[in-house]
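My structure is below; once you've seen it, I'll send some questions.
== chain A ==
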Amino acid sequence: MSDPSGERLAVRKTYKLFIGGAFPRSESGRSYVVTDTHGNFLANAALASRKDARDAVVAARAAVKPWSKAPAYNRGQILYRVAEMLEGRRAQFVTEVLDAEGVSSSEAARLVDAAIDRWVWYAGWADKYAQALGSSNPVAGPYFDFSTPEPTGVVAVLAPQSSSLLGLVSVVAPVIVSGNAAVVVASEQQPLPAITLSEVLATSDLPAGVVNLLTGLTAEIAPWLASHLDVNAIDLTGAPLELWPELERAASDNVKRVLRPTETEAEWSADPGLRRISTFVETKTVWHPIGV
Partner candidate 1 sequence: MGKLFDYAPAPESRAIVNIGASYGLFINGEFVDPVDGEPFKTVNPASEEVLAEVSAAGPQDVDRAVTAARRAFDTTWSRMPGRERAKYLFRIARIIQERARELAVLESLDNGKPIKESRDVDLPLVAAHFFYYAGWADKLKYSGYGETPLGVAGQVIPWNFPLLMLAWKIAPALACGNTVVLKPAETTPLTALAFAEICQQAELPPGVVNILTGAGETGRALVEHSGIDKIAFTGSTEVGKAIAKSVAGTRKRLTLELGGKAANIVFDDAPIDQAIEGIVGGIFFNQGHVCCAGSRLLVQESVADDVLERLRRRMSTLRLGDPLDKNTDVGAINSAAQLQKIRELSQIGEDEGAERWSAACEIPDRGFWYPPTVFTGVTQAHRIAREEIFGPVLSVLTFRTPDEAVEKANNTPYGLSAGVWTDKGSRILSMANRLRAGVVWANTFNKFDPTSPFGGYKESGFGREGGRHGLEGYLR
Partner candidate 2 sequence: MTLTAAAIPTDVASSDAALRRFLHGLPGVDQVGADARAAALGTRSIKTTAKRWAIDTAISMIDLTTLEGQDTHGKVKALCAKGVRPDPTDATCPRVAAICVYPDLVAIAKEQLGDSGVKVASVATNFPSGRAALSVKLADVRAAVADGADEIDMVIDRGAFLSGRYLEVYDEIVQVKAACGVAHLKVILETGELATYDNVRRASWLAMLAGGDFIKTSTGKVSPAATLPVTLVMLEAVRDFREATGRQIGVKPAGGIRTTKDAMRYLVMVNETAGDDWLTPDWFRIGASGLLNDLLQQRHKLTTGHYDGPDYVTID
């Protein structure tokens, strides 16, 4: 059958979740409509349930051991590979960021470029953050004493609501660079660049389960992650401010490390510093006697 207009009909992508390296639909069978900033239909995204969150935590936990044991150099190479793959799909991301955030195309391009460079920045930290955050401690006594950072484990990340790609990368990369595994809840209204990013992650030699990505209602999923006893830390960056106290209280049940939300969304283009890495590592100090 020929198309009377002479134009080819595009094949649309199904946007799904990203759990344990696979792309499942929500186990709940639910989806929700994602629109651009003008209200035009873009896609039906999967509406993740608490069970999807639970599955994502299981996948993340399984990934912690191999990922945290991987040499720092290897983790850095993989993060750099993410930047390479992202660069290769730059045009696609510019379009998606433009649709999601309603910015100009030049601004969308700038944001995508910054997101790529952000992966490069964190790739470089993989074998350096321990040199910045660790120390050799001159204790008084015949002991060799040193402190090194180790990943905390499974980190739940509530991604920023406004910055759909640069903000997302800026919160995910510092969590995984040290060897943590992440369960990420994407921006509720602008989840599509996040799903596409998960396609990049799936083809960048990143082991399955290191990043798991859920789309849906932050307020619905976040409490389950905040109270989950097998989650070690939670980044509340993208949490609705009215929900923050409740989430932080829930997180205290197993003494999660918590990164609090800010009053207004951060300026993601700024130098990220080390705080987002240091929040999600434990410092281990080792003492050893010195003697013949």
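How these were chosen: all candidates are chains of the complex that A comes from, given by their letters.
Operating definition for what follows: a residue touches a chain if its C-beta (ideal position, glycine included) is under 8 Å from a C-beta of that chain, and two chains touch if they have at least 3 such contacts; residues count from 1.
Every value quoted in this text rests on a predicted model; they were computed, and no experiment measured them.
> Consider chain A on its own, then decide which of 1 or 2 touches it in this complex.
Touching partner of chain A: 1.
> Across the complex, what residues on chain A touch candidate 1?
Listed in rising order, the residues of chain A that touch candidate 1 are 72-73, 76-77, 80, 117, 120-121, 123-128, 131-132, 144, 274, 288-292.
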